[in-house]
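Data first, discussion second: the structure below is written as structure tokens.
Note that this complex is displayed minus one protein chain, with the remaining chains in position.
For clarity, chains are labelled A, B and C in written order, and residue numbers in each chain start from 1.
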Amino acid sequence: MNFTFSEDQILFRDSVREFLNNEVTAESLRARWDTPSGRCKELWAALAELGLTGMLVSEANGGLGMNEIDFVLLAEECGRAALPEPLVDTVLVATPVLQQAGKDDVLAAIATGQSAVAVQATEGALVADAEFSEYLILQENSAVYLVSSADATLELQESIDPGRRLYSVSWDASQANVLADGDRGVALQAKMFNLGALGAAAQLLGLSQRMIELSVNYTSERNQFGKPIGSFQAVKHHLANVAVKTEFAKAPVYRAAYSVAHNLSDAAQHVSHAKLAATEAATQAAKSGIQVHGAMGYTWEVDLQIFMKRAWALAGAWGSRGEHKARVASAVFGPERSLGAGQTFASAS
Amino acid sequence: MNFTFSEDQILFRDSVREFLNNEVTAESLRARWDTPSGRCKELWAALAELGLTGMLVSEANGGLGMNEIDFVLLAEECGRAALPEPLVDTVLVATPVLQQAGKDDVLAAIATGQSAVAVQATEGALVADAEFSEYLILQENSAVYLVSSADATLELQESIDPGRRLYSVSWDASQANVLADGDRGVALQAKMFNLGALGAAAQLLGLSQRMIELSVNYTSERNQFGKPIGSFQAVKHHLANVAVKTEFAKAPVYRAAYSVAHNLSDAAQHVSHAKLAATEAATQAAKSGIQVHGAMGYTWEVDLQIFMKRAWALAGAWGSRGEHKARVASAVFGPERSLGAGQTFASAS
Amino acid sequence: MDLKYTPQQQEFREEVRAWMQANVPSVPLKSFDTEEGFQQHREWEKTMNEGRWGMVTWPEEFGGRNLDLIQWLIFEEEYYRANAPTRVNQNGIFLLAPTLMEYGTEEQKARILPKMATGEEVWAQGWSEPNAGSDMAAMRSKAELEGEYFVINGQKTWSTRAVYADWLFGMFRTDPDSERHRGLTFILVPLDAEGITVRPIPQLDGLPGFAEIFFDNVRVHVSNRLGGDGEGWQVAMATAGFERGLMLRSPARFQETARRLVELYIENQESADQDPAIREAVLQAYMQAEAYALTTYQTACRLNQGGKIGPESSTNKIFWSELDQDMHATAMSILGARAELLPHASAAEGVGRWLDGFLFAQSGPIYAGTNEIQRNIIAERMLGMPRA
Partner (left out) sequence: MDLKYTPQQQEFREEVRAWMQANVPSVPLKSFDTEEGFQQHREWEKTMNEGRWGMVTWPEEFGGRNLDLIQWLIFEEEYYRANAPTRVNQNGIFLLAPTLMEYGTEEQKARILPKMATGEEVWAQGWSEPNAGSDMAAMRSKAELEGEYFVINGQKTWSTRAVYADWLFGMFRTDPDSERHRGLTFILVPLDAEGITVRPIPQLDGLPGFAEIFFDNVRVHVSNRLGGDGEGWQVAMATAGFERGLMLRSPARFQETARRLVELYIENQESADQDPAIREAVLQAYMQAEAYALTTYQTACRLNQGGKIGPESSTNKIFWSELDQDMHATAMSILGARAELLPHASAAEGVGRWLDGFLFAQSGPIYAGTNEIQRNIIAERMLGMPRA
């Protein structure tokens, strides 16, 4: 039993945080909102250079051969930075799927930074970053397909988050490359959904922390009634409450990464718990963040909006709260439930 | 359209409040907790003297011939005082039922203060104050019965609130006096339930206000860190939140009284809304009250407990939250729903 | 207590309903935070005024109908039922006008009210300053009397509607040595005056819903002073009371939102019921909107009988703003993955205007005195708790 990250994992996380702090500033994000693609190829190349795009690609295919646990802290950083590029979907969702299907060429292209891969959460769902990505992983019935984005017709669907680029996708499954179908397809769809929801949960966790930081900074500097508004108890308690929710969302997210990486039987339940807890923390961080920012929080000028909008978007992406609660409920209320003290790590042992 | 109480109604309320303030002190309540009956015949006689027991009894039977609207403010005062005697059940529930059944003798005995009447909320439910009361109104299947309490076997069922006296009742319906059966019985049961829930709601409203007052007084006097704890924003906001909930429970309770008094088609929904809103206010007043009292709030010594316990008890009496929500839901989500602006008083007009 | 409408009230409702049916634009107007939408809304004010529906509570001499508060509530119910446009001149009609009627001279009323009624002059509010938000008494913008003119210098911010509005009302420090809430004067300022710079502030949706206003030796004739010299705080507090209280936030608005939320829930019930919090929230939304309406009727009846509105205006502010936020958050939950889509996205079917409403609802607990300030007011003035 060791529920900690290794020193290496922490150091890697810290270096990625520093990189994103420098390269993905609020100014650069705003600038990208106004460009047609909204994305930055140079940044993608730099992420590849750092080994990030290929983190989960096997060493044989030019990657680092790491796993979901290694990446979860980095997904959190992607959230903290509100990174627009589809790193989380490419690394955490597409890579394991392609690995399982033996798509070595695409994997190698991911590792070099040549290709990004966009992923569809469920059949018919909008696909984030379909235009930026060279490949799409799509679904129809019980099958999962790999499609070149050039072979699909994309229509931009605008989100409240100008940093999101969502597309409806028209494509011809009969012309597409099947990654899995039948029972294996259904299993792969379930795995993709879990990976995607885990990625969203980790990002929401990072977003929540960023919004707390922005709110602490703002309220420490802004004066009213002759003192910083952050010294008022009502303001403190707003942010303390968010901090509590955020603290107790962390371990569920990390545990979900472990369960997914080890294909535990209750991984779905763990992922859903993680997504729910992180969504709750981040939406509360947005709500309290805007409140303690006062009228500033309601403006376009203040950086808080960048992270609030991402949080609102990810709250509904990769499964609504209802879908995730239904998954937890079926485990907790189901006839095979096994609850109480001592059961937390039962499926791992 | 006149959603106010008359000057006379307010003056009567004020005089009853003063009477209860003087006669039903915290000390007298504690003293009664330790007596076998827990009740005070002299106080009951005094309430009769004031015209309270006979308020809804027709003038022909020696009462004041008033209605549920006249009484609702007084039920609120009974809550505020945590009055142990079964005034609300006798006046607000039993009287209209007996009036409808033409039980002039019992009504006259209520008006003189000779008899109290205890009421069963639903078939098989425990009956509050069955021992103190000369008569019981009980239910079986679709019928409503009037039973002399001497003819029933009572077993005391202890409540967390030492001011409550609950009894399970064994009785023989075949020997009892039928007030109504068949469709009329079912209708009478529904009416009793609405009247009882309205009475509970009004008492919860009064309890909530009393708990706020006690909390304001305590926190204004108790010093920590060199100032009254009531000057801390966290303490203020706890109580302000309860005040908001309480303010917005008042009008629903008064409207429910009107709807019941006028037999409006949606009286059941209005009563349930009132009970839910008042329960929410009072349970929040208890929770925040104990919190701002600190350790004192957790003691037997402090008066707050008297009112918290009554609030916890009444929260589940005369219909659980679930039963009341189901009634509101069937109106709000049902096929005949008629919602939105301008519909609030539609059934009255 | 009598909760029936009188036949006259029923007739009045019919009359409003008929007029709204005949006159409410069938195509929704553009947002009044755009130039085009602002003009459309100005036109709508003109249309309303032609029907004498623009300022129904005003005295008849100023073009109103002298309605009592119950009639006003009925009017609002029909207005929101008809899905009529949001009032672009609400700062003027609901905030300045009652203040003007209480504190204005006859000359001021005659000069200002008719043009406000027709929408010819739309009003913006000038309370906040960069360092005086919740702490309004910290304002420093000053107005020095030179002969018959105030010379105004300083800066206002968070001025709603100011980007396209014609006039601004606000407080300025006329006694340069004064502190806090003393020495302030309530002054009306034409926004086209020389020396005024209006800098739009884009809000969450990117539209310039408010503005910063810079005053550089702006000369305003003393006839634009409302109330006496140095009495600005008292005059403004009356206005703030109106704003927080009954007048601005019609229960009808929240009842219509609750109704739409119920319909959204029922349309999506199968997926929505996967999250039991949604059904609970929809039920609470319905009951709370109803409680708000009931409470407002109760207050209106009391005021009609000569009562005064007190610190309960603060409970109103908290209640409606949190209800509005909760209802829209619940709608977002029901919409799930569709919630983030802008209304014009082709995939946004069934999404309606919930996202706009959600964004707007975020401002409710902040503007017109943050809910933290309201809670302080409730605790201190309504409950009598000790000041900090």
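One rule holds for everything that comes next: a residue touches a chain if its C-beta (ideal position, glycine included) is under 8 Å from a C-beta of that chain, and two chains touch if they have at least 3 such contacts.
Just so you know, these numbers come straight off a predicted model, no measurement behind them.
One chain is not displayed; in the complete assembly it touches the shown chains A, B, C. Here one chain is not drawn; of A:26, A:173 or A:329, the residue touching it is A:329. Considering B:101, B:117 or B:290, the position touching the chain not shown turns out to be B:290 (whole complex). Contact with the omitted chain, checked across B:70, B:129 or B:161, is made by B:161.
Here the missing chain is touched by one residue of A:212, A:260 or A:317, and it is A:212. Panel shows subunit B; residues 121, 125-126, 155, 157-161, 164, 166, 168, 223-226, 229, 232, 234-235, 283, 287, 290-291, 294-295, 297-301, 305, 312-313, 315-317, 320-323, 325-326 of it touch the chain omitted from the view. Counting over the whole complex, subunit C has residues 275-280, 283 touching the chain that is not drawn.
Although one chain is not drawn, its touching partners on subunit A can still be listed: residues 1-6, 69, 212, 216, 219-220, 227-228, 230-233, 235-237, 239-241, 243-244, 247-252, 254-255, 258, 273, 276-277, 325, 328-329, 332-333, 337, 339-345, 348-349.
Everything that follows uses one rule, which is that only the chains that are shown with their structure count from here on.
In this assembly, A is the chain whose CA centroid lies farthest from the centroid of subunit B. Closest to the middle of the protein, by Cα centroid, lies chain C.
Centre-to-centre separation of subunit A and subunit C, using mean CA positions: 39 Å.
With centres taken as mean Cα positions, subunit B sits 52 Å from subunit A.
Contact of a single residue of subunit B with at least two other chains is seen at positions 232-233, 237. The set of subunit C residues that touch two or more partner chains comprises 372, 375.
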